[in-house]
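Complex shown without one protein chain; remaining protein chains in place.
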Amino acid sequence: MSNATEHEQALQLAARVRKAMLQDDYATAHMGIDITDIGPGCATATMTVQRWMLNGHATCHGGFIATLADSAFAFACNAYNEITVASGFDLSIVAPAREGDVLSAVCSEQNKTARTGVYDVEVRNQAQQRIALFRGRSYTMKGKPVVA
Amino acid sequence: MSNATEHEQALQLAARVRKAMLQDDYATAHMGIDITDIGPGCATATMTVQRWMLNGHATCHGGFIATLADSAFAFACNAYNEITVASGFDLSIVAPAREGDVLSAVCSEQNKTARTGVYDVEVRNQAQQRIALFRGRSYTMKGKPVVA
Amino acid sequence: MSNATEHEQALQLAARVRKAMLQDDYATAHMGIDITDIGPGCATATMTVQRWMLNGHATCHGGFIATLADSAFAFACNAYNEITVASGFDLSIVAPAREGDVLSAVCSEQNKTARTGVYDVEVRNQAQQRIALFRGRSYTMKGKPVVA
Partner (left out) sequence: MSNATEHEQALQLAARVRKAMLQDDYATAHMGIDITDIGPGCATATMTVQRWMLNGHATCHGGFIATLADSAFAFACNAYNEITVASGFDLSIVAPAREGDVLSAVCSEQNKTARTGVYDVEVRNQAQQRIALFRGRSYTMKGKPVVA
């Protein structure tokens, strides 16, 4: 079997994982987050900043920027069809996001062993300005998001 | 003027900051977060995990645990009436939170200089089980949340 | 068998782990770090800041403060006699340490599951001023530091 076919199968599996995970992911739906891209170890999530996401400084609450990045991370690290959870993450906020901004979170795998992984997410706004840097730590458990 | 009076004044100022910040903090309101306690450098926030906060593993989305902790952090570090923002934070998730869980986030100041600070938040559920550990990094700007 | 005896056995095991680990820990020896206390999930390490530890600002290099804290962390998380490594850590430096300062790093376990753990280390100088806050992430492998 060719490598091209293997890669295509990995993409198809990732797409099936996305579909299965989205069915029960009320949080991602509530935030209006779209998982626009997914592959083995990578995912892109987008979100428009709503008025209800603003804190007292009229900028997007840091927790919601984390939520967007964490969703991209969750889809990226589950895309292999192994149940994987976040054990933690670090977020650096480098610029404010404001009402109406369209944020994109691009997640890429930095390291993966049998049980643990490190994933970086970069959050940018519609003008490609960097809003935040997120580094997630994953832990893989037994079980599969979708039955093969 | 006695120390007791100074402390009382600090508590009154913190209470006024809370009131002013809550007026425009749509995010904290949307999450149903209550700021149940506030003082100079400290705050407690509580939140009940709603169904819409669940991710695909039927546990509270890590981003929302971060949001709760980040709100406690924001009120704690603005309580001196100096406008202070989060430059970042680290979150360790140590146990899952489930629908209906009542989470408490207790924030305490670890360090504060003129411009920067370090704040720890511990998130526990109604059974006092530890759910997450959060360490926030603050940056103080010019300006005051409430006019004296 | 009483709890008191179990605790005593845990302390004796930790002491044996310390002895075994120190035999091959060239790094801890090179830094002049003493492991002055050890028990299940906790350890204290001390170090005097030498001239060769100073950076260009005449303060102790942040990497060496991390080294002291990381040693305390390593002994604390191996004290159960299960081989455990650091998967990472976060360090916040809150005050400078200078030549001749005697630093103490006190490590306490915050969370421990079968495979992963979270440990906090507080570094203070001889005047009990806080120098740094360290949060370590551990990963437990198969194998034992000492044969029972």
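Just so it is clear, A, B and C label the chains in written order, and each chain counts residues from 1 on its own.
By our rule, a residue touches a chain if its C-beta (ideal position, glycine included) is under 8 Å from a C-beta of that chain, and two chains touch if they have at least 3 such contacts.
Only a predicted model underlies this, so the values are computations on that prediction, with no experimental measurement involved.
Interface residues of chain B with the unshown chain, by the touch rule above, are 87-88, 90, 115-116, 137, 139. The chain not displayed touches chain A at residues 90, 92, 94-95, 110-111, 113, 118, 130, 133, 135, 137.
Chain C residues in contact with the hidden partner, per the touch definition given at the top, are 20-30, 51-58, 60-64, 66-71, 74, 83, 85-93, 145.
Here is the rule we use: only the chains that are shown with their structure count from here on.
Chain centres here are means of the Cα atoms, and by that rule the chain farthest away from chain B is C. Centroids built from CA atoms put chain C at 30 Å from chain B. For the pair chain A and chain B, the distance between C-alpha centroids works out to 24 Å. One inter-chain figure worth recording: chain A and chain C are separated by 34 Å, centre to centre, where each centre is the mean of the chain's CA atoms. Residues of chain B found to touch two or more other chains are 90, 92.
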